[in-house]
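Before anything else, here's the structure in question.
A single protein chain has been omitted from the complex, and every remaining protein chain is retained in its original position.
And then chain A:
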Amino acid sequence: MAVCVAVIAKENYPLYIRSAPTENELKFHYMVHTSLDVVDEKISAMGKALVDQRELYLGLLYPTEDYKVYGYVTNSKVKFVMVVDSSNTALRDNEIRSMFRKLHNSYTDVMCNPFYNPGDRIQSSGSDAAEPGFPVITTWIPTCEKRMGGRPGHGPCPLGFPRMPRPLTAW
C-alpha cells in the first residue's frame, strides 16, 4: 500500500492529497511537492511525443532513505504522485503501474461527475480514520465548501441531494 497519494493539478497545486500516517502529513506534502521538480523535468524531456504513444507512467521519481516516490501524468497534465515505503519490497513496478491505473480511473470518475468543477480540490469520502483506501478516491457530490482552505468539509449539497455514499461509477 502506498503511504501517500496525491493528485496535482496542471498548474501544480494539489487537488487531492492524503497520507496514511496522518501524524506527519506535512512531511508527505513536502515530499510530493518536491517530487514535482522531477515530474516537470520528465514532462519537458518527453517533449511533444505523440499523445497515444506517450507513456503516462513516469516511474520512480526519486528515492529517499525511507520512501520511494512514483509519478504518473495524464494527457491533460494532471499528475499523480504516490509515495511508497522503501521497505515494502512487495510493490514492484507492475503493482505500482496498476495502482496508478486504478487511481486514474477514479480520477476519471470524478471528472465525469457533472457536479464537479474541474480544477476544484477533490474531496474524498473515504473516512480518514479507517483503512485508507488507497489509491481509490471515491467522490461524492462536492460540497459547497470554501474553495480554498484545506480540510474537506462535508457540508450539505447545495442542490439538496443527500450525500451519496457510493462512488460515482455506480451511477
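Quick note on the criterion: a contact is a pair of C-beta atoms (placed from the backbone, for glycine too) under 8 Å apart; a residue touches a chain by one contact, two chains touch by 3 or more; residues count from 1.
FYI, contacts and distances are computed from a predicted model.
Student: Which choice in "ATP-dependent RNA helicase DBP5", "Glycine cleavage system H protein", "Heat shock 70 kd protein cognate 1" or "Trafficking protein particle complex subunit 11" gives the name that UniProt lists for the one chain left out?
Tutor: Result for the unshown chain: "Trafficking protein particle complex subunit 11".
Student: Mind pulling the chain A residues that touch the left-out chain?
Tutor: Residues 11-14, 17, 25-26, 29-30, 33-34, 36-38, 41, 61-62, 64-65, 115, 117-120, 144, 146-151, 158-159 of chain A touch the chain absent from view.
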